[in-house]
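Of the protein chains in this complex, one is absent; all others appear in place.
After this line comes subunit A, so read on.
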Amino acid sequence: MSEMTWKEFLAQAQEFLKISEQLGDCWVLYEKDASEPNTFLKYSQKIKCKESNDGYVTLINVEYHVVYSVSYQVPMLLFQAHRSDGSLLDLEATWRVFMPDTASKDLYQMLTQTDHPVLFRPFMALHPCRTAEVLDQFGEPSANRVLTFISLYGPHVQLQLANAYGLSK
């Protein structure tokens, strides 16, 4: 099964961070305190996107958090985007940017707003309810399921890991 304990998550997140440091990536392990689940992986990047239909390209900064979901016992991908003036993208704007072609009915099942389990602020999240199932499809559990998770879920929200992550081992 692909569910993982908090300890496993933490160990694999640290392992992931090590690879990131080797690659000169900018992932950070944010530790609020030592208790479960108050440590998460953090990454931010800038994305050019067409927010509205008038063709204007705006630059947004997206901050990704890989947090441990206590109830589902899997990693969970949360993120938040803001524009150059500091205003946050709300749920509708996030949909437009990240999933412009998906029917809104399906969007609710994938990408929604939730309270950050560590920071207690509203964040956008990819639902963790199917994560274990998705990770299970890979037969043998991979050595680092946090890495597998990010590489599987990240691309849906424009978070691409360098191929070098797959080669490190």
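Throughout what follows, a contact is a pair of C-beta atoms (placed from the backbone, for glycine too) under 8 Å apart; a residue touches a chain by one contact, two chains touch by 3 or more; residues count from 1.
Operating definition for what follows: contacts and distances are computed from a predicted model.
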Protein name, per the UniProt record, of whichever chain is missing from view ("mRNA decay factor PAT1 domain-containing protein", "WGS project CCBQ000000000 data, contig 00107", "Ubiquitin-like modifier-activating enzyme ATG7" or "cyclin-dependent kinase"): "Ubiquitin-like modifier-activating enzyme ATG7"
For subunit A, residues in touch with the removed chain: 24, 26, 46, 48, 54, 59, 61, 82, 84-88, 90-91, 105, 108, 113, 115, 122, 162
